[in-house]
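To keep things clear, I will list the structure first and then write my remarks on it.
With one protein chain removed, the remaining protein chains of the complex are shown where they sit.
Coming up: subunit A.
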């Protein structure tokens, strides 16, 4: 690669690079680098072929800036970020349109609140084709608890195909003509399901995911149901557990960024003693709560299910009702 193709914004800087005869990475010798009159020039040089140069001059490895973006680019990217709908309008509203790709979202709640239901719903919804406003992607479902029921997935997928058909009729013929028949069976086929029975398996699988997704680029969501279960047994050394977990969270975050996919971690709740009284908190401890970008807590409010945004860098905290029906996650029945 030569400097012409570098993502250098200013023509003047590019000129200066060339005038100092840095035409390719090969022409950059250690002495050149040392003589480069400006630190910024060095950075541009390193941009050329970081692997080669850093292996030559490990001193400069701290200047590893490949892929650096400015805040403007990030903003643009964020605005174009795709989201996966939850099938509940109110929930989508507080989430800014759905579960965001490129980010790690943690969802927690008591048993029976609908964590698994939401996980399955997302694994189905990610497959809604682009012309219906979906992502047309595939899903990876990592089941650590054994709560994934194929018959339930089929039910939700059937409801989803019905909804799509209705939407198609609503939009008119142009869509119907393009409509590729997507049956409930296809939904099942597009979910890569892994059953994990120990934490070593879970860590191993998460390490393997990078390779797997490189081969299956259309994966747009990873659901782990639940992230906590295997880590709540057999760990006497809690410090070690924290280290393992944060390494895992980092890996997942990296996957989310690299392949621009959504990572959804379902988590359990536990009681925590705060000043003598029992309070509910998500499992896996305080340090884990730093590991996820977004955190959604599901809870009962009387007879209704509610979701609450506990943590998010871009969304304000809000809560919204939702309900679990035979067709999947839907709007709360009292409001619709």
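In this text, a residue touches a chain if its C-beta (ideal position, glycine included) is under 8 Å from a C-beta of that chain, and two chains touch if they have at least 3 such contacts; residues count from 1.
Operating definition for what follows: contacts and distances are computed from a predicted model.
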item	value
Undepicted complex member, UniProt protein name, chosen from "RNA polymerase II subunit A C-terminal domain phosphatase SSU72", "RecA family profile 1 domain-containing protein", "Actin-related protein 2/3 complex subunit" or "Transport protein particle complex subunit"	"RecA family profile 1 domain-containing protein"
Contact partner of the left-out chain, one of A:69, A:240 or A:271	A:271
Hidden-chain contact residue, picked from the options A:91, A:140, A:182 or A:227	A:140
Where the missing chain touches subunit A, by residue	110-112, 116-117, 140, 145-154, 185, 188-189, 191-195, 197-198, 204-205, 208, 212, 228-230, 232-235, 268-271, 273, 277-278, 280, 283, 300, 303, 324-326
